[in-house]
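Left out: one protein chain. Kept in place: all the others.
Every chain is named by a letter (A and B) in the order it is written, and numbering of its residues begins at 1.
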Amino acid sequence: MALLEVKNITLRFGGLTAVNNLSFDIEEGSIRSLIGPNGAGKTSVFNCLTGFYKPTQGEILLEGQSIMNKKPHKITAMSMARTFQNLRLFKNLPVLENVMSGMHCRSNAGFLGAVLRTPKQRQEEKRIREVAEECLDFVGILHHKDRIAKNLPYGDQRKVEWARALATQPKLLLLDEPAAGLNYDEKEKLIQLIKRIRDERKITVFLIEHDMGLVMKISEKIFVLDYGQKIAEGTATEVQNNPRVIEAYLGKEEDEELE
Amino acid sequence: MSFQEIFLQQLFNGLLLGSFYGLVALGYSMVYGIIKLLNFAHADIYMVGGFISLAILKFFGGTFLGNAWLGIVTAMILTMIIVGLLGVAIQRVAYRPMFNAPRLSILITALGVSMILYNAVMVITGGEYRAYKTGLGYGGFNMGSVYVTHTQAILIVASMALMLVLHLFITRTMYGKAMRGIALDHDTCRLMGINVNKIIALTFFTGSALAAAAGMMAGVYYGSLHFFMGFVIGIKAFTAAVIGGIGIIPGAMLGGILLGLLESFGTQIPFIGSQWKDVFSFSILILILIFKPTGLLGKKESERM
Partner (left out) sequence: MTEKLEACETQPVVRKKTPLQGLSDTVYGIFENKRVRFSFIVLILVLTLLLPQMSSRYTQEVLTNAWFYIVVCLGLNIIVGFAGLLSLGYAAFFAVGAYTTGILSSHYGINFWATLPFSALAAIIAGIVIGGPTLRLRSDYLAIVTLGFGEITRLVVRNLRITGGASGLIGIERPVLFGVTLYQIQHFYYMFFVLAVLAIFVSYRLYDSRLGRAWQYIREDEDAAEAMGINVVSVRLYAFIIGSVFAAIAGSVMAAKMTAISPETFAFMQSIMILLAVVLGGMGKIPGVILGALVMVLFPELSREIGPYRMLIFGVLLLFLMIYRPQGLWPDHRT
């Protein structure tokens, strides 16, 4: 059984079909990519998976359990975390507190715990802090933990988002264009980081990316989306040689290079 | 009274009440649609409209126009212009500096404006009721077995006409198109060369003028004004806007009339006396918000991540 199974999902907004009869599986321990030209519906797929959009038809199973009618926070608690295409940090809060947010669904102190500061609550707070610091350390920005998130350089803000998603202790991590806005150096480090996330933390990674170089380097299997439909699936070389993909996607890249 | 008489009477009351609600609801809905502000001061604009029209009527009525139809119509046009400008001024002074502030701050600014208008009128009138005397008389006609004064009939027709004019303005003119565009996206409109600030000002002008007209009509109909008169109608007009779907112009009209009818028929249901009238309409508001927050004519919205 695959970790994530997507079966025939369709998403319509009024007359517009954003995702059309899409099916794919993601096996545990793999790194998968979803590519496609602008407006192909990639982020819509992510939003369906994480419960922000409700697909019109189809079925999504995470570890064999349906997540079709689940709210986003439930899905996160069921071990699927995500990052956003445009940064969605808690801008005015310190970096550490940003990352601590990920631990919310892994802790449970309520009103009484907060007011009475029971030993259990204090232990939990300590653990939240430790996990958050460990995640920051993992992405390499622990030294920034007390800075206000919006004051960090762009690349580091991206890292805060990754750390925050890791802090939810997911089994499957969805990264929405993680390399967008990063420079060459940062991209190289990102490739290493994604590999470490899979190898050291045993987290399956599913990403949307525009940077073909990055996608080709790390993903074992690639899905190509165009007009909401899956037009190809396979290894980097297979996809690169697929005529439909070249037509829909790589052809466009050449045009851009000509400019 | 027979069942039929009661029915006709309540239908008529409901339509009249509903057209007041509709006129005020339009202002809420337009402003909300265009800058996503819940303009708390709008109800006070309605009240100020009533008082300004009374002042104008007194001023001219003593001279040459009289306070019969000629005077009333002139006063109404003047009131709409003056209060419309007041609305623009409020927008310019209080709301424009706040456009980039958090939602909560601008809502509180609106509360502040409401407090100023309300207390200013309270101070000026000494907190007392003011009689609204007109020379319209009580002539009328029988509709079935129900007696309807000319004034009542004309008020309904006039408010329907105002709504129709607004509808044509919004759907047929470039200004209306610009308004609808701004409701969707300010920045894109700016790029398209639309003077966004001007259109927002125009929206405030129109909304305030309509509320002022309703305020004046309420004065004519009830025969008195009070600084507190905006409060309840404010909530109800907002209810009407929500029933129809906030931000949707025909929705506000529909919601207003529907609420007016619901209220006038609702009070006829056994055990719901008139003292429960307001509880009844606020409960409708809450129920609508819970079960169909987008309103009757509203569509579901989805945002892009």
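As a working rule, a contact is a pair of C-beta atoms (placed from the backbone, for glycine too) under 8 Å apart; a residue touches a chain by one contact, two chains touch by 3 or more.
None of these values were measured; they are calculated from a predicted model.
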item	value
Hidden-chain contact residue, picked from the options A:Leu93, A:Ile191 or A:Met212	A:Leu93
Contacting the left-out chain in the complete assembly, out of A:Ile35, A:Ile128, A:Ile141 or A:Ile208	A:Ile128
Residue, one of B:Trp69, B:Tyr175, B:Phe265 or B:Phe282, that touches the chain absent here	B:Phe282
Positions on subunit A where the hidden chain makes contact	50, 52, 71-74, 76-77, 81-82, 84, 86-93, 97, 100-102, 104-107, 109-111, 113-115, 117, 121, 124-125, 128, 148, 150-154, 157, 164, 168, 180-181
For subunit B, residues in touch with the removed chain	38, 94, 97-98, 101-109, 111-116, 119-120, 122-123, 127, 231-232, 235, 238-239, 242, 275-276, 278-279, 282-283, 285-286, 289-290, 293, 305
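Assume only the chains that are shown with their structure count from here on.
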item	value
CA centroid of subunit A to CA centroid of subunit B, Å	48
